[in-house]
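Removed: one protein chain of the complex. Kept in place: all other protein chains.
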Amino acid sequence: MLMDTIAAISGVNPRKCMRCGKCSGSCPAYDEMEYHPHQFVSMVESGRIEELMASKGIYTCLSCFACIERCPRSVEPARLIEAVRLAVIRQQGKNHLTPEQIPQLLDEDLPQQAITSAFRKYKR
Amino acid sequence: MQVNKEWTPTIVAFCCNWCSYAGADLSGTNRLQYPANVKIIRIPCSCRLNPMFILRAFQRGADGVILCGCHPGDCHYTTGNYYARRRMTLLFSMLEYLGIERERTRVEWVSAAEGAKFAATMNDFVKTVTALGENKRLEDLRCKE
Partner (left out) sequence: MQKIGVFVCWCGSNIAATVDVEAVSQALAQEPGVVFSTNYQYMCSQTGQDLIRDKIKEYGLTGVVVCSCSPRMHENTFRKTCEKAGLNPYMVEIANIREQCSWIHKDKAEATEKAIILGRAAIAKVQLNAPLQAGTSPVKKRALVIGGGIAGIQTALDIADAGFQVDIVEKKPTIGGKMTQIDKTFPTLDCAACILTPKMVDCAQNENIHIYAYSEVEAVKGFVGNFKVTIRKKARFVDTTKCTGCGLCTEKCPQKKVPNEFNLGLDNRRAIYIPFAQAVPKVATIDPDYCNMLKNGKCGVCAKVCGANAIDYKQQDELIEEEYGAIVAATGFNPIDLSKFNEFGYSQSPDVVSSLEFERLMNAAGPTGGTLLRPSDGKHPHTIVFVQCVGSRCDGGEKGKPYCSKICCMYTAKHAMLCREKYPDTDVYVFYIDVRTPGKNFDEFYRRAVEEYGVHYIKGMVGKVVPENGKLKVQASDLLDNRQLHIDADMVVLAAAIEPDKSARPLATMLTASMDTNDFFTEAHPKLRPVESPTAGIFLSGACQGPKDIPETVAQAGAAASKVIGLLSKDHLLCNPCTAQPDEMMCNGCSSCEKVCPYGAITYIDKEFRGPNRTTLLRRVAQVNPAVCQGCGACTVACMSGAMDLKGFSNRQIMAEVDAICK
């Protein structure tokens, strides 16, 4: 079950979300995204994970963790997004990104900061 | 009526009337499940718990005994739980000396508002005691025929 995989990877319970939208209010990459952070949470909760996995929007998340920091309910949308990305990779039979792949996956306009923070999240 | 199933521990829970017994009631009101092995005895305050009662329970085949009282500082009788805490510390080290595992006895502070904590504590305690298996029975020399 995809939903269980996402829950296991992220450790996030999307049911805790109270739909306040503070994540989307905090998000610096909001306008670049196909789905916004609060939509992420509700889509995972309602099981629309394939749609998310198919969306390019999951790679526009900068992993700045503003949403994690500010979420009043400790839902942590960025972790969900990261879990969906991982689910995509696992579906391809891999469990990690190879350095060669990174540039292809990335948007041209994506700032360097995103790469740095992508590394940062493995530290947490 | 006897229910046929594998061994389950017998657990006696002493609850003070003001906090923990009310907390146990609250976990019932909220329908929070915990195993049926736990049987609660109501005492006015945790300081009413005479160490004798615990010894008696172990003589009669209890596998675990837990004492629940008000949080330190919140005792209905001001200081009762402090006495209980000191007495139990002494008793538990004696029980350990007698060969009863430390995990079979426990003191937990549960307030009247902590129904969830009560259920969680009981679930955890039953799990711990179940893992330890059947308790050895203390001998009651007075009862020897």
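Just so it is clear, A and B label the chains in written order, and each chain counts residues from 1 on its own.
Here is the rule we go by: contacts are C-beta pairs under 8 Å (C-beta built on N, C-alpha and C of every residue); 3 or more make two chains touch, one makes a residue touch a chain.
Computed from a predicted model, the values in this text were never measured in an experiment.
Contact with the undisplayed chain is limited, among B:I40, B:I66 or B:V126, to B:I40. Contact between subunit A and the absent chain runs through residues 16, 18-27, 30-31, 36, 38-39, 66, 69-74. Seen from subunit B, the chain kept out of the figure touches residues 1-3, 10, 12, 18-19, 21-22, 24-25, 27-29, 31-34, 36, 39-45, 47-53, 56-57, 60-62, 70, 73-80, 83, 87, 111-114, 119.
Note that only the chains that are shown with their structure count from here on.
Note: centroid distance subunit A to subunit B, computed from Cα atoms, is 46 Å.
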